[in-house]
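Just below is one structure, and these are the notes that go with it.
Heads up, one of the protein chains got dropped from this complex, but the rest are sitting where they should.
Chain naming follows the written order as A and B, and within any one chain the residues start at number 1.
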Amino acid sequence: MHSAAAAAAPIVALTDAAKHFGAVRALDGVSLSISPGECLGLVGHNGAGKSTLVNVVNGGLSPSAGTVAFPASGAGSALGAGVRSVFQELSLCPNLTVAENLRISHAALKGLRWRGQAREEIAQALDQVFPGHGIAADAPVDSLSIAQRQMVEIAIGFAPRGTEARLVILDEPTSSLDAGIAEQLLSHIKRFCAAGGAVIFISHMLGEIFAVATRIIVMKDGRVVADEPAGRFTRQGLVDAMGHVAPDAAAVEAARSFGETVVTTPEGLTARRGEIVGLSGLAGHGQAEALARLYLGATSSWRAPKAAPMVFVAGDRGRDGVLPLWSILRNATVSILPRIARRGLVDRAEESRIAADWKARIGIRTEDVTNPILSLSGGNQQKVLFARALASDAPVVVMDDPMRGVDVGTKQDVYAMIRAEAARGRTFLWYSTETEEVCQCDRVFVFRDGQISAELSGADITEERILSASFEMAEA
Amino acid sequence: MTLFARYRILLPVLSLAILLAATFYMQPRAMSYFGVNLLFNLAVPIALATIAQMCIIMVNDIDLSLGAFVSLVACVVATFLNDTPLLGLVILLALVLAYAALGAVIHALDLPAIVVTLGMSFVWGGLALFILPSPGGSSPDWLRTLMTVKPPFVPMAVVASVLIAGITHLLFIRSGLGTVLRGVGGNARSVARAGWPVIRLKALAYGCAGLFGVLAGMALVGLTTSADANIALRYTLLSIAGVILGGGEFTGGKVSPVGAVIGALTLTLAASFLSFLRLSPDWQIGAQGAILILVLTARLLFTRRDAQA
Partner (left out) sequence: MKLLHKPWLWSWVAAAAAFALTVTLTGGSGASELAYAALSFGAFAAIVGLGQMLVITLGPGNVDLSIPATMTLAGTLALKTMGSDPGTAWLGLGVAILVGLGTGLANFTLIYLLRLPPIIATLAASLVYQSIAIWSNRGLRIKPPEGLADFATGRFFGISNVALVGLALSVVIWVLLERSVWGRWLLASGQNLRAARLAGIPVEAVRAATYLAVTVFAAIAGYLLASFSGGAALNMGTEYLLMSIAVVVIGGTSIAGGSSNVPGVWGASLFMFLVVSMLNSYGAGAGVRLILTGTIIIGIVIAASTRRATR
C-alpha cells in the first residue's frame, strides 16, 4: 500500500503555505503533500493551526503566501479535485431531510427523479460507513440526534456525489459518536484508503489516531513540528511533541488556606473563598457550558442588585463580551452601573475616575478611554473585559478562557492581579485551554465529555496529569 | 407525543378542520356547494399572497410591502391588462423582475429586508395611485370568467386552493432547486460552501414572491372586478399571519406551502365563522387576533411537550 502511494502524484501539495490574520501567524509556512492511499493523522493543541491548515487545503481560505496545488487531478480548485471536508461544527441544513442535504452538495442530481436517486445514494453511503445505522433518508435533520447528524455529515463526505471523493478531511469526526460507531468509521477509513482514497484525520483521541493513521503530523504554533510514519511514534512521544514545557515557578508556591465553600455545581465543581479553581481539558468538553450555567443560575434576568454575586469574563469576545458600538469607558463600567448611579442616573465623574484607574492598573493601551472599543487590539479588548469584572465587588469571578489573544507580558500582569484579588478573598473559576494558565490555579478540574474526569491539586497540577486526564489514554 | 413534531402540517390541518366543523355546526346551511363557495370566496388571492410572503420568509427575510405590491398589481390588471393586454403583461413581468432585483440588492449590500420592503411599500403605493388615482378600472373578461367558473361538485375556491397548494408544494418542497432555496434559509453558509451562488438564489426567491404577488393581484381583480390603490393593504399582515399559522417560522427556512395555503384558508374562514357566531361585528377583528394567538399557543404547547419527550 505504501509503495503504491509513493509512486502516485499527490492529491494535494502545499509549498510554504502561510496564513496571517493581522499579526497572528495562524499558519507559518507549511509544506505538505498527501498521496492516494494515505491516512494522515493531524494532532496539536487548540490554536496550533490545525483548522487553518484544513481550511487552506479545502479552499475555504486562500493562503497569504505559498501555494496549494492538486497534482493528481490537475484541477484548479479543491472542490474540483475531489477534496471534501466534514467540519467540526455541524454544517447541515437542519430544516431539510437527510436526502435533501445531499442535494445541496450534489448539483448533478437533476430531473424529476432526483429525490429517489438522492435517497438511494445517501442510504448507500450510510450503509457503507455505518452498517445498521438506522437513519431514514427522509428524516428531517433537526429530528436527528447530534451523533446521527454527524454520521450523516460523514456519509455525505464520502458519498460519490457525481464525481468521486479523493481526499476527505475529518475534523474531530468522533467527538459525538460512541465507541462502536467510531470503530465503524475507522474501519471505513481504512477501506477507503486501501482503495486509493486519502484522509486527513484530526482527533484528540490518540488511540484513534494510532489505529487509523499511516502518517502523523504534529502541529504547534502554526508550524509542523513532526512528520513521521505512524509506527515511529509512541503515545508518550506524541504528547511530548505537542506539549510545551510548563513553567513550574507558580506550582512551588506554598499551599494557602481557603475559606468556606462558596460554589457547588451539579457537575461536582466546588470552589472555596479565596481559591483559584481551574477548569481544564480539551476545548468543547463542557467547561464553558458549565460556567455559563453557573453564572446564569446565580444572576437574574429581571433584577440587578447593587452588589452582584458573581461576574463573568468572556473569552469569546465577539459573542459573549464586547459591546461593539461603545467606547472603552462604557464597556469597562457596564457591570458596575447600579453602584455608581444616583437616583437612576450614572455618575459620570465617578465613572471616568474608575475607568482611568483601571486603564492605568491593567495597562490598556489607548490615548483616550472614550475611543471605540473596536479600535483596540484583541488583547487590549480582553483587558477591558477584565477591568469590567474586577472593577465590581462581586465575590466570585467566572472566567471563560479569558486569555485568548493576550500577549505574554500582559498575561503575567493579569496572573499577578488574579492572585492578589484571590488573596483578598475573591474566588476565581478559571477555564483555560492553555496548560500554563491552569498551572496558576490552586485546584484543577479536568473535563472530558461534559463530565469531570479528574480533580488535581497542589503539586499534582502538571501538564502530564492534565493531558492524560483529557485524552482517553485507556482506549487501545 | 412526537406526532406533531414529526408531521408539522398536522396542527394547521387540525385547526382548519376544527374551525370548519364549528362553522358547519353553527350554520348547517353552509354545508353546500354555494355555502362553501361563499365561505372561501376571498381565500384564493390571500392564499397566493401568503405563498409570496412564504418565499421571502423561506430565505429568512420578511416583506412589509406585499399588500402595497398586490394593490399595485390589481391596479395594473384592472387598467393596462384590460385595455392593452400586451403592455399589461410587460408591466407585470417587469414587476416580477423588480422583485428579483430587490432580493439581489438586499443580499449584495446586506441590507435589512424589513426596512427596504417598508420603503418599497411607499413606492408600490405611489405607483398604484399614479395608475389609478380613484377606485375604478375593470377586470379582463377572461380573468372574471376564470375566477367565477363553477366546476362540478367542488366550488372554485376549493379547487384553486388545492391546485395552488399542490403546485407550490412541487416547486418548493419536491424540486431540487426549491430544496436548495430552503437550504439558504436553513444554513446559508453550508449552501455557499457547496458552491452555490447565494445571491442568485436570493434573487430567485424574491422573484418567486413577485410572481405569486402578481398572481394574487390578478385573482383579486377577477373576484372584485375593479381595483383601487389600497385594495389589498391588509394582505401584508394577513400573509405573515398565514405563513406562521401554517407552521412556518420566521427563521431557519422552515416553511410549508401547503401549510401556508391552509393558514390563509383558516384566516378567511375565521372571518366567516365569526359572522355566523352572531358575534357583534365589533368583535370580529379582535376574535381573529384571538384565534391567531390561540393557535400559536396550542402549537407552542405541543412543540414544547415534544421537546421534553
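Here is the rule we go by: a residue touches a chain if its C-beta (ideal position, glycine included) is under 8 Å from a C-beta of that chain, and two chains touch if they have at least 3 such contacts.
Quantities reported herein were computed from a predicted structural model and do not represent experimental measurements.
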Return the single residue from B:103, B:125 or B:140 that touches the missing chain. B:125
From the listed residues A:113, A:319 or A:424, report the one that touches the chain absent from this view. A:319
Just name the one of B:17, B:31, B:149 or B:300 that touches the chain not displayed here. B:300
Given that one chain is not shown, which residue among B:28, B:85 or B:112 touches it? B:112
List the chain A residues touching the unshown chain? 292, 295-296, 299-304, 308, 311-312, 314, 319-326, 330, 334-335, 337-338, 341, 344-346, 348, 388, 392
Touching the absent chain: which residues on chain B qualify? 62, 64, 109-112, 114-116, 118-131, 133, 237, 240-241, 244, 250, 280, 282-290, 292-293, 296-297, 300
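Methods note: only the chains that are shown with their structure count from here on.
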Taking the mean of the C-alpha atoms as each chain's centre, how many Å separate chain A from chain B? 44
Once bound in the complex, which stretches of chain A touch chain B? 60, 79, 91-96, 100-101, 103-105, 107, 109-110, 114-115, 143
What does chain B use to touch chain A in their complex? 5-6, 174, 176, 179-180, 182-183, 185-187, 189-191, 193-196, 252-254
